[in-house]
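Complex shown without one protein chain; remaining protein chains in place.
Chain IDs A and B follow the sequence of writing; residue 1 opens each chain.
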Amino acid sequence: MRFLAEEKLEALLHLLAKSSSLWTPTAIEDAAGTVTFEPWKPGTAPVLDRFTTLSAKELLLPATEKLFSFTYSLSEGEESVEIEPEGQTGETILFGARACDAKAIKVLDALFMQPAGEAYGDDQYRRRRLDLTVITIACTTCDAACFCSSFENGPAEKSGSDVFLYPVEGGWIAEGITDRGGDLIGGDSFTDSGIDPPELVVTRSVDIAGLQEKLPEIFANIDFWQEATAKCLSCGYCTYTCPTCYCFNIFDEMRSDREGERLRGWDACIFNLYTRETSGHNPRPTIAKRYRNRIGHKFSYYPANQGETLCTGCGRCIRGCPAGLDIRDVLTGVKEL
Amino acid sequence: MTDIIEAMDRILKDTDFVLGWTLDEDTGVAEPARFHSSEQAAQAVLDSTCVHNLAVHLPRLKESTVGIVAKGCDARSIVQLIVEGAVERERVKVIGVTCAAGMLDVKAIWRRHGYGARIDDTGDSLSVGGDRVDRNEYLMGKCRDCGAAAPVIHDELIEMSGPGRDSAPTSSGGSNDTTPDGTLALKQRFDAMPAAGRRAFWREQFSRCIRCYACREACPMCFCRDVCTMQTTDPHWAGGDTNARESEMVQLVRVNHLAGRCTGCGECERACPVGIPLMLLLGEQNNIIEEMFDYRAGTDLEAKSPLLTFDIKNDSWGGG
Partner (left out) sequence: MTTIARTGMKATNPLVPEPATVSEVIIETGNIRTVRLTFDDTETMKNFTFLPGQIGQLGILGAGESTFAISSPPSQKEYFQFSVMKTGVVTSAIHELAEGDRVSVRAPMGCAFPTDDWKGKNIIVAGGGIGMAPLRSLVMYLLDHRADYGELTLVYGARTPEDLCFEADRDVWEQRDDVNFISTIDNVCSGWDGCVGLVPSILEDTAPSPDNSVAITCGPPVMIKFTLQSLERMGFREEQIYTTLERRMKCGIGLCGRCNVGAKYVCTDGPVFSLADIRDMPDEL
């Protein structure tokens, strides 16, 4: 184990920011206490005593991103079109993720990093992911929305992290999880340490065992889903702040008469427009049916297809839901059926 | 809680269910619920954490006859929905609640003290997580200069009993600039900004917009929802990029579509994941509408929104 002294933090951030794009949890001004991961600016202290409002998924799946640009041109009466794919990304370091944020990356990797040949994976995700280093702050406290202890390893989950920093008096005990992380904490900002890492928090736990099989079994129980989602506004807060909700839309925007871009941007299965077809037919026309799909996807379909639960218990959907809907109550309700 | 339980019981006789609040055991605050029976009604609560504007559900429940518990501000939304024909008066039974001391900004409390921190509002004092705090600091922004404590529409009328009844909300004229969400301080700074500064301020704010449309979905008056002009592909009014320019377009169009219709409930701001102070914009617009047309949305069942009825030949701009 290594040790990072509190007073060495700023120097470390300076060092990291030299070679990489460094993102830290940042308090946003005039934003009702919002904390988000933002590119680090010298002089700003990372916010490490509060949870971020948005997850870190935008580092891998930006809210909108260009897939490619295109240009129509006319030469000698012949129309032609050029397609220019988006270029390379650079090294990125995420400092101040939580174990649930880092685990979420691992969970998304299962789909987006599938090897070419077996499935398609995602080219732009893959490039960003390979260039990403995650420095996680271990949780010694939690709030009433946290429920990561529902999942194997809970707050001690290391997957997705390159470095684990355990808060202790005067700084952090640093553990290298990957080779990349080991190299990083081998640097001069860190010193050797014999201190034991502190006890991690235990959050509330929801019994998720058996949901993969149970959810398809109770699919047809629409009364349950209607009751469970009666207060849902289908506003998308949960999906947009969720670290593992990855649904996206693809659309074109023209930048001039002849030039444009094809973009992809966040979308959500909780929206009516998401699955509505041009004919007007919608396989999931009600909030109950859409929320059922969201829960099914997270706790049954994704586990069946990718071997990972599409939830890490970060609690963002609970903290922010304007209607006070608690996913844990729904899951418990499913178990009790 | 006997008032609300009895009122709900009576209303249940004429309705399919009642929209109200029950206690969330985990956090000790009110959460929205549907009440179908007297048994369920016994679980109804009414306190200073009943922040949600339940009127947002009404346009989606056209198939049912619905009872609804409505604070003074929520009642304004119901009135405006009826005025605009989005809700039929005959199909909604309102348990009006005269709000005495305003609602607590639960979101702000928890963003500062941690989600689920125990809120004890005795009426005389507020404590969060066992620590006594200044109650006035944690009032919802809209409650600071509330002019709608008494519901303008109701089939039953009850008074908020219990926590907070005897303490009066402070007015926005005070020197209090330490609210956790900085609402007051922000308003004062914003008012002092020159036009160019305001533009820059909003550009900065809208640069955070992730285009989730939670503001729209949480708004009782944004009942166009899935046919919202900001998401139609034909015509393609607004681009899908999450940049300040496109998001500004989307947000300003939404605000403009609410001119003379917004009842100031603040649900858009409460729902916004990235904390954009939308009520600063809507509140300003509401003031302008009131100055120009002497009109406050949702205060009169017989009145028509000036911008929905403006006749270019015969009407003149109010205030010259």
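Just so it is clear, contacts are C-beta pairs under 8 Å (C-beta built on N, C-alpha and C of every residue); 3 or more make two chains touch, one makes a residue touch a chain.
What you see is a predicted model; the values in this text were computed from it and never measured.
When you scan A:D101, A:E175 or A:D267 for touch with the missing chain, the hit is A:D267. Within the whole complex, the absent chain has one touching residue among A:L94, A:L111, A:I185 or A:L233, and that is A:L111. Residues 67-68, 70, 72, 78-83, 85, 111-112, 116-117, 119-120, 122-124, 216, 219-220, 246-252, 254, 260, 262, 264, 267, 269, 274-279, 281, 283-284, 289, 293, 296-297, 300-301, 304-305 are the ones on subunit A that touch the missing chain.
Just so it is clear, only the chains that are shown with their structure count from here on.
Here the CA centre of subunit A is 30 Å from the CA centre of subunit B. Put simply, subunit A touches subunit B in their complex at residues 28, 30-34, 36, 50-51, 53-54, 63-64, 143-145, 230-231, 233-237, 239-241, 249, 251, 253, 263, 265-266, 268, 271-273, 276, 315, 318-320, 322-324, 326.
Residues 24, 26-27, 29-34, 52, 56-57, 107-108, 110-112, 114-117, 180-182, 186, 201, 205, 208, 210-214, 217-218, 225-226, 231, 239-243, 267, 269-277 of subunit B are the ones that touch subunit A when the two sit in their complex.
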